[in-house]
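Here the structure comes first, spelled out in C-alpha cells, and everything after it is commentary.
A single protein chain has been removed from this complex, and every other one stays in its place.
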Amino acid sequence: MKLKRSFFISLWFIFLTFPILSIRVNTIERVVQWRWWNMFYVALGSFVLSLAWFYFLEKREPRPMPIVAEPVKERFSRHPLTGSGKIRLLWVLPALFFLSSPFFLSTYYTNVMTTALIYIVLGLGLNVIVGLTGLLNLGYVAFYAVGAYCYALLNHHFGVGFWVALPLGALAGGLAGILLALPVIRLRGDYLAIVTLGFGEITRLILENWNAFSFGPSGISHIASPGFFGIALTVPQVTIYIYFLMLAFCLLTVFVVRRLQHSRIGRAWVAIREDETASQAMGIDTARAKRTAFAIGAALAGIMGVIFAAKTTFINPASFNFIESAMILSIVVLGGIGSIPGIILAALMIILLPEYLRVFSDYRMLIFGTAMVVMMIFRPQGIIPYVRRTYEFHLSDRDKARL
Amino acid sequence: MEEVMEVRQLEMNFGGLKALDRVDLRVFREEIVAVIGPNGAGKTTLFNCLTGAYEPAAGDIFISPPAEKKRRINGLPTHKVTKLGLARTFQNIRLFPRMTVLENVMIGQHSRSRAGVLAALCRDKKTIAEERAIVSRSYGILEKMGLVEAVNELADNLPYGAQRRLEIARALATEPFLLLLDEPAAGMNPQETKELESLIRRIRADEGIAILLIEHDMKLVMSLCDRICVMDYGEKIAEGAPAAVRINPVVIQAYLGEDGT
Partner (left out) sequence: MEYFWQLFIGGLTRGSIYALIALGYTMVYGIIELINFAHGEIYMIAAFTGLIAATVLTMFGLSGPAVLALASLIAITYACAYGFTVEKIAYKPLRQAPRLSPLISAVGMSIFLQNYVMLAQTSDFLPFPDLIPAVPGLDSLAAFMAPTEVVIVATTAVVMVLLTILVKFTKMGRAMRATAQDRHMAMLVGVSVNRVISQTFIIGSALAAVGGILVASHVGRINFFIGFIAGIKAFTAAVLGGIGSIPGAVLGGLILGWTESFATGYVSSDYEDVFAFALLILILIVKPSGILGREKIQKF
C-alpha cells in the first residue's frame, strides 16, 4: 500500500520537475540542454524520501510544538558556566579548542571562526526578539547594517576609533530597534513579519542608493582595525586579536542572555509569546516589554556590525540583504527557539560546515530552505530544545522555596 | 460597607449592536456578586470594559482600591487596570501553555515586582530577594489552590479542572482587591463545582477579595453569591439577593425559565 503511494508520488515529481530539472534552457545562447538522467534521480529520490516522509510524519507528536513537553530537572546555578560535574566536563573540550585554535589554524580559518562567533551572537540577539518574545523579525540584518555603517562612517569622516565606536554602534542599533518597534508593536504575527522584512529591505535600498550618505553600492573601505594599546598590528595579528575579542564578547552575550532569560523580564517576554492578551491581563506592559526586546536584540546586532566592519575593513550594502536575515533566523529556528546551546551549535554548523564541505557550497541555500521546512515539521523544538526551568522545594520549610 | 467598584450608565456598541445599554452595578468589599443572563446578554463585554480591553462608548467605571481614592478607569490600558487591583480569568482558558505551572503564577506577580533589565543583569541582593519572594508567594498560592504536585509541570499538560484553578491562582498572584471570574465552573462536574465553591469562599475569607463572576451554573450561583445581577440584551433587568432574583418574573421569563433549577 505504502509502496504504491510512494510510486505514484515519484511519478508526480517526475512530472513536476520535468521542465525545470530535465530541460535546461539558455535563451541567450539559444541552447536547449536535455537532461534525461535527472528524471531518474527524481524518481528514485522522491520514492525513497516520500516513504521516509510519511514514516516520520506518523511518528511525530500530534501537535508539533517548538518547546519540549517534559521539563527536565535542572539544578539552578548562578554562574552560567558551572553546573554539575558532568556538565563541567562537557565544556572543557570545546573551551580548550576555542581558546587555542588561532594558534594552530591559519589566518583564513581563524577568520572563519570569528565569523562563526559573530553569528552566534547574532543568533542570540535575534533569539531575544523571535525566540523569547515571539516577534517574527525578518529584517534583523538592518540592525547589523546600522552598526557596521555607524562605525564605517564615523571612522571615515571623523577618524573615530574602534573602541569608541563599539558603544556607539550598540546605541545606534538600539535606537533603530526602538524606531522599528514603535509602529510594529500593535501588529499581529504575520503582518509583523512582513513589515520587518520591508524595514530590512528599505534599509538596504537606502544604503545602496543614497550615495552622498553611504557611498552607495561601492561601499566604504579602509576601515580601521582595532588598535592594541596604540601598537599597529599586522594582518595575522589583527585577525587573532579580533578573534579573542569576539570570543570574549560571545561569552558576555551568553551571560547576558541567560541572565535575562531567567529574570522577571525574561518571563514577561515568554508570556507575551505564549498569549499577549493574557499577559496584559496579568499586568505586563506588553508594549514596553516588546520595545525592550527589540532594543536589546538590535543593540547586539549593532555591536556585531561594528566588529564586522572592523574585521573586514570594507563594507557595502550587498552584505546586508534578506538572505542574511533568513540565515540568522534559521540559526535560531534550527538551533531551538529560546535555546542558547542549540543556537550556538546551529551557528557553528551553518558557518563552519560549508567551509569544510566546499563541495556543497552552491547548494547551501537550498539546504537551508529544506532544513527550515523539515525542522518545522519534524523537530520544531530544534537541535537542542529549550527546557523550562524547574525549581526544587523543600517540604520541611513550607513557606520558603529553595532556589 | 465600602464600595470597591461602581459602574454607572455603561454603554458599549459594536457596529449597530448595543452590547451594553446603560448598565449600573456596584460591588462592595468582600462581596460575591454574580452576573448572569442568556448568551449574548453582554456579560463578557462588561468584563472586557472593566479590564480595559474595550473602551466603553458612554458611562463611567470607577474603582476604589483599598486605602486609595475612588478613580475612573474608562479606557485605561489593561495592564494598568490590573496594577490597580482588578484581575480576571477568561471564558476560554488562556494559560501560558509552554510555561510551567509555577511560572504561570509567577507572571501574576509581574506588576508587584520591579526588577528591570539592569537588575536582571546585575542580580544584586535586592533582585535575588525579590525573585525569592516571587517564587515563595507563588508557591503559597499554589498550595492554597491544591496544585503543588504539579508545580513543575507544563501548564498545557494539566487536566481541565486543574487548568481552571491555575487560572484563578495566576489571577490571585496579581494581588487584586476585585477578582473577575469568567465562567469558572464551565465544563466542571458537580464534585469539582462543589470544590470550586468552597475555594471561592476561602479566597473571599482569607484574602478579603471581592469577587464578581459570570456563571451559567445556577446551583453554584444561588448557593455562593451574596447578590445577583441579571442581564439580557445588554441591559440589567434585575438585581438582588438570590432568593429574590429566583422568583422575579422578569428574570424567569428571560432566562431561568429555560434552565430551571
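A and B label the chains in the order they appear, each numbered from 1.
What we mean here is this: contacts are C-beta pairs under 8 Å (C-beta built on N, C-alpha and C of every residue); 3 or more make two chains touch, one makes a residue touch a chain.
The model shown is predicted, which means the values in this text are computed figures rather than measured ones.
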item: Hidden partner chain, touching residue among A:Ile206, A:Leu251, A:Ala287 or A:Ile383; value: A:Ile206
item: Listed residues A:Met39, A:Val160 or A:Val195, member touching the removed chain; value: A:Val195
item: For subunit A, the residues touching the chain missing from this view; value: 12, 15-16, 19-21, 23-28, 32, 57, 62-66, 130, 134, 136, 138, 183-184, 186-191, 193-195, 197-199, 201-202, 205-206, 209, 277, 322-323, 326, 329-330, 333, 337, 362-363, 365-366, 368-373, 376-377, 380
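Note that in this section only the chains that are shown with their structure count from here on.
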item: Computed distance of Cα centres, subunit B from subunit A, in Å; value: 41
item: Sites on subunit A touched by subunit B in the complex; value: 65, 67, 69-71, 78, 256, 259-260, 263-268, 270-271, 274-275, 277-286, 292, 296, 388-391, 393, 398-401, 403
item: Contact set on subunit B toward subunit A in their complex; value: 51, 53, 77-79, 82-83, 87-88, 90, 94-100, 102-103, 106-108, 110-113, 115-117, 119-121, 123, 127, 130-132, 134-136, 139-140, 143, 151-154, 156-157, 170-171, 173-174
